[in-house]
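One protein chain is absent from this view; the other protein chains keep their places.
Let's look at chain A:
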Amino acid sequence: MAAPTGIKSPTRARIAARTLRTDRWWLYPTFTALVLLAFVAYATYRAFVGEHYFAEPYLTPFYSPCVTTECVEGSSHLGTWVGDWWPLSPAVLILVIPLSLRLTCYYYRKAYYRSFWMSPPACAVAEPHRRYTGETRFPLILQNIHRYALYLALAYNVLLTYDAVMAFKSPEGEWGHMGLGTLILVVNAVLLGLYSLSCHSCRHIIGGRLRSFSKHPVRYRAWGMVSVLNGRHAQLAWASLVWVAFTDFYIWMVASGTWSDPRFF
């Protein structure tokens, strides 16, 4: 057997317990794991079913933009330039973008390293792994491309904003309509926008990378604003995640005729 390491190393105080914490430290990792699993299960199902994703004028964010010939009529704002070779549902093509943002997001990294990888499960609770190389090796070294996922996601947010604007058209194609679905799509675009803007890489690019703030007053001010949002990054990560699933669910229900969309005007 290899020599004991960590809290069992020979020079350290000999204490058998893996942790002496008496509070419910397992609550955060357990809850996080459950919510993330529920989201992944829901999103996978919805991404692969390939139906009930468009209810004029609402297009669910999971299928926006819809770019294969398989897309239902009216749902392809950007055309169907991908054509018909793509074998899976059109959602799978596009979900790669938000997925890569969230997978490499500094906040979600904390969340899943703790709750799935248990590295560590909670502070001052010994992790079960013998070896640990952090983010220095493949594949985790790829977390360093997070800023590129952000650039893509920012472009994707433009499309979601476009979808939210289009939701002000009535099903007959006339401007000046608003239904509950419009409101839901607007909130969705705002939350996803705030989530991406509050990103740590965004904060760095906007001004954090500067050595001197005083030489760049405009970027300093922008950095200050992003920093305020950044302080709420974890909350925005959760809120936008839950809301995007809810948005999809709402449009699914409308598209399948389970309920109809209340119209404000």
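Throughout what follows, a residue touches a chain if its C-beta (ideal position, glycine included) is under 8 Å from a C-beta of that chain, and two chains touch if they have at least 3 such contacts; residues count from 1.
Heads up, the rule we're going with is that contacts and distances are computed from a predicted model.
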- Message: I notice the complex is incomplete. Of the names "Succinate dehydrogenase/fumarate reductase iron-sulfur subunit", "Putative ABC transport system permease protein", "Molybdopterin-dependent oxidoreductase" or "Urea ABC transporter ATP-binding protein UrtD", which is the UniProt protein name for the chain that's not shown?
- Response: "Succinate dehydrogenase/fumarate reductase iron-sulfur subunit"
- Query: Which one touches the absent chain: A:126, A:152, A:165 or A:253?
  - Reply: A:126
- Item | Options A:37, A:96, A:145 or A:158, residue touching the unrepresented chain | A:145
- Of A:54, A:113 or A:250, which residue touches the hidden chain? A:113
- chain A residues that touch the omitted chain in the full complex: 5-7, 9-15, 17, 19-23, 106, 109-110, 113-114, 119-120, 123-127, 129, 131-136, 140-141, 144-147, 200-201, 204, 208-209, 211-215, 220, 230-231
